[in-house]
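One chain of protein is taken out of this complex; the other chains stay put.
Going by the order they are written in, the chains are A and B; count residues from 1 in each one.
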Amino acid sequence: MNALVTAAKKEGTLNVIALPPTWANYGTIINTFEKKYGITVNSTLPDGTSQQEVDAVKQENGSPKAPDVLDVGLAVALANTKLFAPYEVSTWSDIPAAQKDPSGLWYEDYGGYMAIGYESKFGTITSLSQLLTPKFKGAVALNGNPTAANAALNGVMLANLAEGGTPSNISKGVAFFHQLKQVGNFNPISATGATIKAGSTPVVFNWDYLNLSSYVGVPGWKVFVPSGVALGGYYAQAINKNAPHPAAARLWEEFLYSQASTGGQNLWLQGGARPVEQQAMTSAGTIDTSAATALPTVSGTPVFLSQSQSSDAATYLATNWANAVG
Amino acid sequence: MTVAATTKTGVRPSWAGRRPHAPTWVGTVPFLAYVAIFLLWPTGIVVIDALKNPDGAWAFSNVSEFGNPLIRGYFIGSFKLCLLSAAAGSVLGAILAYAVASGDPDGLIRRLYLSVSGVLAQFGGVTLAFAFLVTIGPVGLLFHASWYFDFPWGIGLIYTYFQIPLMVLVFMPAIDGLKVQWREASENLGSSAWQYWRYVGGPLLAPAFLGGALLLFANALSAFATIQAWENQIAYIVPQQISTAMSSEVGLSSVNEASLLALGLVIMVAVVMTIYALLQRRAARWLR
Partner (left out) sequence: MAALTSVGETPIAAPAGRPRGMAAGRRRRLNTFRYVVFTLFGAFFLIPLLAMLRFSLEGAKLGTWSLSAWRQIASYQGSGIPPLLSSIEITLELAVITCAVMLVLLVPTMIWVQLRVRWLTRTIEVLCLLPLTIPAIVLVVGLGEIYNRIQRFSLSALMLFWIYVILALPYAYRALAAGLGGIDVKTLSEAARSLGASWFTVIVRVIAPNMRQGILNAVLLTFSLVLGEFTIAYLLLYTNLQVELYSISRNTPNAGVLFSTSFAALLFAFALLMILSYAGRGRRRSRG
């Protein structure tokens, strides 16, 4: 480990990509890493999608600006393993087997559950069907287009599961949004911090860690998860095979998976996301308990979309989404 | 009348009388070379990608995608939006350009409007869409325009916001070229203002006007940040679909599809330019 730190410090720089500072506390994570090791972190393309991260790796191949590490959705990770270098962090055994690649090419890092955030002026939402009532006129928005963004696709899937659908068939979710559109409650804008603050998108389907009041910047922002529906999604880390700063990249991963009180796992937890080593850390007592209890509670068995379920959903959306909400 | 060219001391300059050995187009080589490297080469890469499949093998059958009604819909949408914003932008921009140009050439108002136009012509994207959203959107400060989310009217209005300043900038030099004496001469011959514009001013300005309109059309064509921020759930125009194809993280991404759509845009512009060339030839005839 010490040899790694020395080598990384010698490299002096780390290129990260698509890490918005207000997403799962990445701002603090980057700052802490920089101060702890004295390595400059270059953060580009903050709003890039997972696909754009992979495209950047290919596009910048051989350049010192190429991303060293990636934080991508599972579908993109599985499709691009040939770009990654295998690496097992020192806490490798604490990552559940189902959440990592056996050869060490990718490993999940943090995740959350899909939820619906809304302004307190609507009172308290207790069921999904309330969204169809007139007081939500023009209010309900997604965080992106479901044919493009993972979070939006999972948003539709949340409605799907709440309406009694199954993970392999997203049609009920699309039908729900179609209904929303019919009664005039569907908002075609993609929700961002600005639109939420301006009151243009008062109801948003988004990951629970992105529905934190502090992230959203609106006081009194509430979160609702339909009972019995726990639709989760984890992101995955990977190291670029041709990383310009290989030692710094591996040190970064060590930092992210460290279970120290100021290590990556706890920092993510403080950002409202569930770190992948949460179970191991709870048993070992290294977890930040106040942050852990502050997480929104979810009931029901957690559902994680598999590769095929997610692509089936995407295919269905590609042909039906525009008609449903158009 | 030819006069033997002489320099100040009366000696004939060395180049006088010498026939150019190189063909005249050689003078355009620096420009063409630059464009070839930095424009045609990347475009060529995109065009080639359009005709390949993800494995890298040739797939000319990709072109059959243009028959897909969904894809045709994107192109029709693009055409509608570009035509609307170009027409509105060019006419309104021409009027504003005339108002600016007919004032004091060294005055503050001209400078002000030129600088503002320069800045607003490149303004767009998230901030522009948001500015309109908070002005005439559903919770708008001014009023709520029920047609705000209608395509192409809502987004067309937003597009004219940067189309008009652009037209002002590219059209004004042409208005400056209209000599006052021509107006005076035509008046001395007894014409009315309408006749002046119909027979003198109009034909003289027509090439620049058409050129400006064409620029506005192309300007609207590849823009997507603004419409993406205006509404993001339905793809109306080609660039929105290109964006999905390029950056979709749910498995619907395809560089080849994006490149194919871009190729389609190039073809569409080629068609529009042909129409434009025909119009220019007609306008030129008025000048005879």
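The criterion applied here is as follows: a residue touches a chain if its C-beta (ideal position, glycine included) is under 8 Å from a C-beta of that chain, and two chains touch if they have at least 3 such contacts.
Just so we're clear, the structure is a prediction, and the values are computed from it rather than from any experiment.
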{"item": "Per the touch definition above, residue among B:A121, B:V200 or B:L252 touching the missing chain", "value": "B:A121"}
{"item": "Contact partner of the left-out chain, one of B:L84, B:V200, B:A235 or B:L265", "value": "B:L265"}
{"item": "For chain A, the residues touching the chain missing from this view", "value": "16-17, 20-22, 27, 30-31, 34, 40-47, 52, 56, 59-65, 192-194, 196-199, 214-217, 219"}
{"item": "Interface residues of chain B (partner: the chain not displayed)", "value": "2-3, 5-7, 13, 15-16, 24-25, 27-28, 30-32, 34-35, 37-39, 41-46, 49, 92, 95-96, 99, 101-106, 109-123, 125-128, 130-132, 134-135, 141-142, 161, 164-166, 169-181, 183-184, 187, 207-208, 211-212, 214-215, 218-219, 221-225, 238-239, 242-243, 246-247, 255, 258-259, 261-262, 265-266, 268-270, 273, 277"}
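Note that only the chains that are shown with their structure count from here on.
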{"item": "Complex contact set, residues of chain B against chain A", "value": "70, 126, 130, 133-134, 137-139, 149, 228-235, 243-244, 246-253"}
{"item": "Residues of chain A defined as touching chain B within the complex", "value": "48-52, 55, 72-73, 75-76, 79, 138, 142, 144-150, 153, 186, 188-190, 192, 194-195, 198-200, 310-311, 313-315, 317-318, 321-322, 325-326"}
